[in-house]
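With one protein chain held back, the other chains of the complex are shown just where they sit.
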Amino acid sequence: MIKKRPVLRRWATVAALAALTPITLAACGGSSGGEDSSGSGSVDSLTVLDYYTDDPGHSDIGKQLSQCGTSVGVKKVVHQSVPGPTLIQKVLQQASSKSLPDVLMLDNPDIQQIAQTGALAPLDDFGINADGYAPGPKAAATYQGKLYGLQPGANTIVIFYNKDILSKAHVKPPKTWDELKTAAKKLTVGKQYGFAFNATADYEGAWQFLPPMWTNGGDETNLTTPQVAEALQLWKDLVDDGSASKSVINWSQADVNDQFVAGKAAMMLNGPWQIPTLTAKKVNFGVVPFPVNKEGQTSVAPLGGEAWTVPMTGDKAKMAKAADLVKCMNTDANQLLRAKQGGVIPTKIKVAQQFKQEDPSMAGFVDAVATARARTGKLGPKWPDTAKTIYTGMQLVLTGRAEPADAMAKAQAGG
Amino acid sequence: MSQAQLAARGREASPSAPTGPTGSRRWRHWREEIAKTLFVVPAAFAIVVLFGYPVVKNLTMSFQEYTIRTFFTGEAPWVGLTNYVTVISEELFTKTVINTALFTVGSIVGQFIIGMLLALFFHRHFPLHGVLRALFLLPWLIPLIVGSAAWRAILEQDSGILNVTLAVFGIDPVPWLTSPDVALLAIILVNIWLGIPFNLTLLYSGLQDIPDELYEAGALDGATGWRAFWNITWPNLRAVVSVVLMLGVVYTLKVLDIILGLTHGGPANATQTIATQSYQRSFVEFKFGEGAALSNILIVISLAFAVVYLRATRRQVDE
Partner (left out) sequence: MTALAESRISRTGDEQRRHRRHLMVRHTKNWIRMGLGIIFLIGMLFPVYWMLNISLQGSGTTLTSSVFPLHPDFAGYRTAIADQGGHLLTSLIIAIGTVVVTLVIAAPCAYALAQFRFRWISWALLAILISQMIPGIVIANALYALYQRLDLLDSIPGLIIANAANAIPFGILIMRSFMLGVPPSIVEAARVDGAGRLRAFLSIVVPISRNSLITVGLFSFLFAWSDFVFALTLTTKGTIVPVTLGIYTYLGAHVANWSPVMATAVLASIPAIILLIIAQRYIAAGAVGGAVK
């Protein structure tokens, strides 16, 4: 009919226009919008992105950043912090819209993956090197021979034990796996578990499994070896005989600390970032490195901590200043300051020794960090896939869905 | 005026009545059509501009090899159906689909029935009924991260308040979040809890829109209680019920944060759903192509329900 067609045609035009909008946006979105200036002269401000959202960390880092800003000749440092798990998402959004920050903090296992995409500037270009650093931080930040990040502080995980509980039960801090198992069993009394660790289905759980795996000689490049199976067996034994709660597959490291503080666990596997809480709650704790399985083995723990990197923003002047800022955050004085603020160990060997002298209670951590191993040391950007296999296999064992001998194989197959 | 007279006059003046092809009539007809379209234009514009791009991008991304590299270099090679084949042929896929089905059905049935019963309960006005109904919305006011922390504490196997309460009745501690067999049930229960305010509020509003006169007339004919519900309430509530169920299904299929907050998809992948897997692929493993493929599969499933809903609502309009 005549009346219907004009209406239809008009409506078709509206619809077509409406449909074109997102397609044009899709075409334009993500392509250049960026500031590709090689810039000259003075730099007014630098943007910094990290995940230190909570205080006092946020203000401590903020102060350090602005002091460094002044010392490198930048008037203003804009400091933005986002929740930990959302950092990389933020980085990706900013990358595709060409709005990356001038200085980017990255958790050390992520550095090589981001460097591989070409988003980070090699620090060698700015005359920065990692001489005098412990081997772990250096390995984590190196991709294809070039250094991409500088990490001022490191941490790792060790066994914390409650001195009061252990002395009352006449138990000595364990040095071997057998000692760990017997101690944990003996300390499991009433509502108190002997040992608590984190075995969640995420990268945190994988990280916590690395001490037994590496100490026993297992390697992340080949997970289906008997050494890895024995490590799995240790975790399984601890849960099976009741020394560790079945809830470990759901507890984060923060939850594990809560259990320890409340006296519900006599020993725990955790890191120095918990020390401020432990001292605040007046827990009388001691630390020992993760026990070894057989004689002759050395305790190996994974390297934690974050590094400062310089993204490729295209603004040469800003990038140069950013590199200066990264260098400033890594000076001996700043490394020591950061360590004293609590929770990290200086990564420069000499500074770490100085720190050990000034604060003997941290000796255990200093030694552990000196030998700490980077997760991405061998696998580089391929680490996340392996981490997923590790935590999947671990969960299969702890839920009884697989035996330690074939759990990793099953996890690799996608179980 | 009686209803019939009103209707008759309305039909006479209705601009959609067929008229002769005279100029002024056609112009008025056009003006009518434009006026009617203008009701819809702002919403249409908002939806197309703000949702059009994500929908299109999600679709195209699923056919590309879209990784972390793409964000920096812009390269995303076309790989056709590879992503779909990869995700479907994984061992975990069947389990994920089953979990999704169980999770959705369990949540919807629980939420709807409890929401409906509560809406009927609140339908009678008793003291404080308004305040109580408003307070039922409190679970939605709490940031989800806080809610999941509270639930993790409650469902804790050793010391959580739920097991402590059950122990009083002589029940052994239930491994709510730590056993692959029970974990799915636990998150279904928490999701039901989350969904009750939604169902309660909407169904209650729907009940309020049913005129009291219908009930009074029904009571005169002897229809009370269950008969009144079946013959008066239910037919009048059908439009609201279908939209509540429809949206319930769509939203439940998307549920993500509460599962991640409670179990991370574990233990041993016992609580992985298509939504959590899609998130895992995209934002943890940075395989965005595969993540998009999974979320498109989810959209296709939702579309099936959407088509059912559209048929039902068209029938209602025609009635």
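As written, the chains take the letters A and B, and residue 1 is the first residue of each chain.
Note that a contact is a pair of C-beta atoms (placed from the backbone, for glycine too) under 8 Å apart; a residue touches a chain by one contact, two chains touch by 3 or more.
All values reported here derive from a predicted model rather than from experimental measurement.
Asks: In the whole complex, not just what's shown, which of A:T182, A:T277, A:T386 or A:Q412 touches the removed chain?
Replies: The one listed residue touching the chain not shown is A:T277.
Asks: Identify the residue among B:V55, B:V85, B:I98 or B:I113 that touches the chain left out of the display.
Replies: B:V55
Asks: Check each of B:V79, B:V97 or B:I154 against the chain that is not shown and name the one that touches it.
Replies: B:I154
Asks: Where does chain B touch the missing chain, residue by residue?
Replies: The list for chain B reads 1, 3, 6-7, 9-11, 13-14, 16, 32, 35-36, 39-40, 42-44, 46-47, 49-51, 53-55, 57-58, 118, 121-122, 124-147, 149-154, 156, 159, 161, 193, 196, 198, 201-202, 204-206, 208-209, 211-213, 236, 239-240, 242-243, 246-247, 250-251, 253-254, 256, 275, 278-279, 282-283, 292, 295, 298-299, 302-303, 306, 309-310, 313-314, 316-317.
Asks: Since one chain has been left out of the picture, which residues of chain A touch it in the full complex?
Replies: Within chain A, the residues that touch the unshown chain are 11, 25, 28-30, 33, 51-55, 57-58, 78, 80-84, 86, 89-90, 93-94, 96-97, 99, 253-255, 257-259, 261-262, 264, 271, 273-274, 276-277, 281, 343.
Rule of thumb we're sticking to: only the chains that are shown with their structure count from here on.
Asks: Help me check something: in the complex, which residues belonging to chain B touch chain A?
Replies: Residue positions touching the partner: 21, 26, 29-30, 33, 37, 41, 44-45, 48-49, 52-53, 55-57, 60, 68-74, 90-92, 152, 156-159, 175, 177-180, 263-270, 283-286.
Asks: If we count contacts the way the header does, which residues on chain A are in touch with chain B in the complex?
Replies: Residues in contact with chain B: 2-3, 6-7, 10-11, 14, 18-19, 21-23, 25-26, 29-31, 88-89, 92, 95-96, 113-114, 116-119, 191, 200-202, 245-247, 249-250, 264, 384-385, 388, 392, 395-396, 398-399, 401, 413-415.
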